[in-house]
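All protein chains but one are shown in place.
A, B and C are the chain letters, set down in written order, and residue numbers restart from 1 in every chain.
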Amino acid sequence: MQLALTILMDGLIYASWLFVVALGLTLVFGVLKILNIAHGSLYAIGAYVAASMVTLFASWGLGGHFALIAMLLAAIGVALVMGPLMERYLLRLFYGRDEVVLLLVTYALFLILEDAVKLIWGVNPYYVSEPYQLFGNVAFASLFYVGYDFALIGLAVVCGIAVWFALNRTRSGKVVLAVIFSREMSASMGVNVDKVHMIAFTLGIFLAALGGAFTAPMISVQPGISVSVIIVSFAVIIIGGLGSIEGAAIGAVIVGLARAAAVHLMPEAELFSIYLVMAAVLIFRPEGLFQRAAARKI
Amino acid sequence: MAGDTRPVLSARGLAKSFGAVVAAAEVTIEVPAGEKLCLIGSNGAGKTTFVNMVTGYLTPDAGTIELDGETITGLAPRTIARKGICRSFQIPQLCIELTAEENMLVAIAAAEPRGLSFWADPAAGGRDARARELLDRFGIAAMADRPVSEMPGGMRKLLDIAMALARRPRLLLLDEPTSGVSAEEKFPAMDRVMEAVSGQASTIVFVEHDMDIVRGYADRVIAFYSGRVISDGTPDHVLSDAEVKRYVSGGAA
Amino acid sequence: MSSPPVPSIGLRRLAGRMLAAAAALTIGLAASSAQAQETFRVGIVTFLSGPAAESFGVPARHGAEFLIEQLNRGAAPAPYNQVGFGGMRIEPIIVDENGGATKQVQELRNLYQRENVDAVVGYISSGDCLAVAPVAEELKKFLILFDCGTPRIFEDASYRYVFRTSAHATQDNVALARYMRARNINAGTFSMINQDYAWGQDSRSDFVAAMQQLYPQATANADLLPKFGAGQYGTEISALARANSNVIYSSLWGGDLQAFILQGAPRGVFQRSQLVLSAADHVLQPLGERMPNGTIIGARGAYGLMSADTPLNRWFFDGYSQARGGVYPVQAAYRVTQALLGLKAAVEKAMAANGGKKPTPEQLADALRGLEWDSPGGLIQMKLGNGHQAIQTMAIGRTRWDAARRQVVIEDIQRFAAECVNPPANMRSQDWIKAGFPGAKCDTPGN
Partner (left out) sequence: MSRTVLVLVAAGLMAALLLIGLALPRWLLFLVTLAASHGIVSVGILVIMRGGLVSFGQGLVFAIGGYAAALSFTQLGITDVIVLILIGTAAAALVGAAVGPLLARYTGIFFGMLTLALSMVAYGVLIKSPAVGGSDGFNIPRGTLFGVRLEGAGGDYALYALAILVTGIAATAVALHTRSARGLMTRAIHGNGLRVEYLGTSVQSVMAINFTIAAALGGLGGALTIVALGHIEPTFAFWTQSGEFVFVAILAGSHSVTAVFIASLALELVRSFSNLYFPNTWQMALGLFLLAIILFLPAGIGSLWAGRRKASPSSGGETP
C-alpha cells in the first residue's frame, strides 16, 4: 500500500513536469500541424534564461519568492521573443508543405538552437537551486518529498486548467479551436488564421520555456538537456492523441506512472517502459487515446 | 425491362443508422441483369448510403446483400470490386498527379489477376491499347498524357467513370454522373456515358437528381425518403407518385 | 519516380567536382609533407557539444591547449622542457567527439588521410574508443586513447598502433571498495544508481564484484538504472529512500550526477545513507556547497584536489588554474595532459633512436610500448595489454565544504598504488576481482 502510494506520488510529480512541456507541444501540433522537435531546445532556453534571471534578481536583492517571478518572467520573455520570431520568419515560409518537411525544418532548427545556446551561455553549468528549497519538505507515505515537487503539480494543474478554460470558455479560444478543427473552414469564415497560428505557437513556446524555467532549480543547466525531454514529450502526446489537451494530461499520467512503477518494481525495464506503452497504444488505438480516427478508412 | 429469373443484385432488409439519424431502414432492392435503375431522393434520403453499403464502404446494421446469389454483406470494397461491382463517384476520385492514361493503367492493372508486376511496364501486354480505347470511348483520349490536375471538371467526371469500367463489372454504380454539368449539356453528357458504357457493362444503377434525365435513361426508378424506399417502378409510375412529388421531385432538386 | 537516374550533365558535373576535390587533395598532401619536419600535427578529439562537453570534453580541450602552448614555448619543467615534441612545433587539430561512433570512425580517417596528422589523441566515450581503435590499426596510424573507461579495448583485442595512457574503470570501483573497507564504513546494505548504458552497467558490475570480495555479507537493495540524460530523479530518489541502505553507490557523472545530487540532498537520502561516487571530482567546483559533506568520491586517478604535491603537478595545477581564471584542473584535463606528455616522451625517445627524424607510427609505437613517464597525476606505467594499457596511482577521499575558502575540499585522502587496484597483465579485470585480487600489491603507499 505504501509502495502503491509512493508510485502514485512519484508518477504524478514526473507527469506534471512532462505535462507542462507536452501541453505546449500538443497545442502547436493541434493548431499548426507541426510536430516541433525544437520544442526541447526552447525548454532548454527557458531553463537558461530562468537561471540568468534568477541570478539577476538575486543580485538586486530580490531573492526568495521573487525567484519564482523571475522564472515566470523568463518563460514569458522567451515566448515573446522566440515565438513570433520563429513562427513569422521561419515556419511560415514552409506552410502548406508536407507534415514531414515541417518536422525536418524543426529538426534543423533544433540543431541550430543547440549551438546557439552554447554560443550564448557557454558549456559551463548554471545553478539556481535556491527556489527548490522554497517550499520546504513534506512527509508523505513515510517518505520525504520536496515541497517544490508539489508546487510543480500545482503548476501543471493551473496550466492545464488555464489552457482548457482559455480554449473552451473564451471567444478567442473558440476561434483557436475552430482552426484546430478545420483551418480552411475557419479561414473562409473570416478568422485571421495567421494571427491564430502565431498566438498558438507563442503559447506553445511559453509552455516549453515554462517547463524549462521551473525545472532549472532541480538540475544543472547545461548543454544536452533538450534531447531527452523532447522524446518523452512526443511519447506523451502520441499516447494521448496528437493535438488533444485532455490527451496530453492522460498521456503524461500514464507515462509518469509507468515509469514510476518500472523504477520501483522492475528497474531494469525503465529504459523502454515508455516506448512499450507508446507502441501498445499505437497498436490498439493508433489515433491515441483522445483523437479521432486517422487509420485507413478501409 | 429485362426479365431474367435471377437478379444480379439482391439487397434485402438493409438498415443503417448513424447515432439518431436513420440512413437506411428496411431497404429491399433487387436489380435484374441488363436493367438501368435510377435512384432518386433529396440529399440525405439514403441513396448514397445504399451505394456505400453495396460497395462495402459501409456495413449495414441489418440485412443482406447478394451479388449473383453470393452474399457480399460486410466485405471490403476491394473484395466486392473483385467480385464485379464497380462504382464512380459524385466527386471524381482520381490521382490528380498522374496522367489520365496512368489513371486508366492503374484501373486496368488492378483489374487483372497478375496486374501488379514488380518489373513489367504497366503499359505492356496491350494494357496501353485498352487504356486508350476506354479513354477514346469517353472522348478524352486527347488528354491522355496530361496530368489530371490540368483537366477540366467534366473530363475528370468521365475519366472517373471510365476507370470503373476497366473491370467490365457485373454491376456498375454511377453516383450522379451528370452532377456539375450545366443543364443544357446534361443530355449530351448522359448520352456519351450511356454509349460509352454499352458493351462494357449492362446492369447499371445510377443516382440522379434531374427528372428529365431520369425519364430519358432509366428503365426503373426507386425513390428514397428518410432512409426508406417510398416508391419503386417505372419512371412514369414513380414520378407521378404524390409522395415522390412532395418529398423528391418537387422539393430539393 | 518519374525520371531516369541521371542525365549526363549531372553526372559529369559530379564527376568533375570529385576529380577537382581529389586534385586539391593531392596538392594539399604534397604541400603538407614538405613542412612536416617543422611541425607535429596532433588530432585532438574531445566532446565540444552534447552532455559530456561541460564535464569532460571542454576541460580536456583546455588542458590540451594549455599544455601545447607551454610545450611550444619550451616553458614546461624538466624533463619536458624541450620545445614542442623533440623540437617540432605541435599543431593541434581539434575535432568534436559528439555525434556517435560512425561519425568518429569517419573523422578519424579524415584526420589521418585528409589532414595528415601524425598522431591522434582523443576519445572520452568508451563506445567511440572501441570503434576507432581497429581503424587506426588498419590504417597503421598512431592513436592514443586518453580517457575512456571500458577494460574491453585491450582485453578483447590486441593492437600495435593503439595505446591508452590512463587506467581503465576497474580501478575506480576496486579502490572505492578498498577505501570503504579500510575506513570500516558500514556497508551491510547498499543501493546503486547507474546510467543504463555501458559505463553505468560496467561500473555497477565491477563495484558489485568488489563488494562481494571485501564485504561478503553485504546485501544489495535497490539497483536502479535510469536512462542516460534522464534529468529527473524524483522516482529513483524515492526508491533509494525506501531502501534506506547504509550506502548508496553511483557512477553517474556530469549533468546527471549534478541533477541527482540537487534533487536528492533536500530529501535527506544522503544523510541517511553514505553516498559513494566512483567519478565525481569534476562536479565539485560546479556544485560547490551543494555537494553533500562526507561524500566518498573517486577522481579516476590521483587528480585535482587528490593529486600528489610534486613540482610537475604544482606547475600544471597552478598554471592551468591561472589560465582558466581560477578553475583548477580535474580528471579530463589531467588525462589529456598525461597522454600528450606520454606522446612527447615517445616522440623524443624514438627520435633519439632514429637520428632525430620525425618518427614513423611504428617507431612511435615501439617507443611508447611499456614506457613509464611522470605526469601531474603521478607515474604512468604502460603495463597492461602488452604495454599498451596504462596503470596509475588512484586516490579516494571525502568531501567537505570549506566555508572560509568557499570551495569543496577533500579530506582523508588515501592513495592506492597502481598495482593494488589494477589487475596484473594477462588477467581480465572481472576475473581478477572475482578471484579475490590475486597478485595485488597494496603495501607500498602510492605516493
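Side notes on the structure shown:
Please note the rule applied: a contact is a pair of C-beta atoms (placed from the backbone, for glycine too) under 8 Å apart; a residue touches a chain by one contact, two chains touch by 3 or more.
As the structure is a computational prediction, the values presented were derived from the model and not from experiment.
Counted over the whole complex, the shown chains touched by the missing one are A, B, C. Residue B:Ala81 is the one among B:Ala81, B:Val193 or B:Val229 that touches the chain not shown. From the options C:Glu65, C:Glu115 or C:Asp223, the residue with contact to the unseen chain in the full assembly is C:Glu115. The omitted chain makes contact with subunit C at the following residues, 1-7, 9-11, 14-15, 18-19, 21-22, 25-26, 29, 48-49, 93-96, 99-103, 105-107, 109-110, 112-115, 126-127, 130-131, 133-135, 138, 150, 152, 157, 196-198, 201. With the whole complex as reference, residues 35, 90, 93-94, 96-97, 99-101, 104-105, 107-112, 114-116, 118-119, 231, 234-235, 238, 242, 268, 271-272, 275-276, 278-279, 282-283, 286-287, 294-298 of subunit A touch the missing chain. In the full complex, the hidden chain is touched by subunit B at residues 55, 76-78, 81-82, 86-87, 89, 91-98, 102-103, 105-107, 109-111, 115-122, 147, 149-150, 163, 166-167.
As a convention for this text, only the chains that are shown with their structure count from here on.
Distance from the subunit A centre to the subunit C centre is 36 Å, each centre being the mean of its Cα atoms. For subunit C, residues touching at least two other chains: there are none.
In subunit A, there is no position where the chain touches two or more neighbouring chains simultaneously.
For subunit C in complex with subunit A, the residues that touch the partner chain are 48-54, 57-58, 196, 222-227, 229-232, 234-236, 238-239, 241-242, 254-255, 258-259, 262-263, 266-268, 286-287, 290.
Only residues 3, 6, 9-11, 13-14, 17, 114-115, 118, 123-125, 127, 129, 132-133, 137, 143-146, 149, 215, 217-220, 222-225, 227-229, 259-260, 263-264, 267-268, 270-271 of subunit A touch subunit C when the two sit together in their complex.
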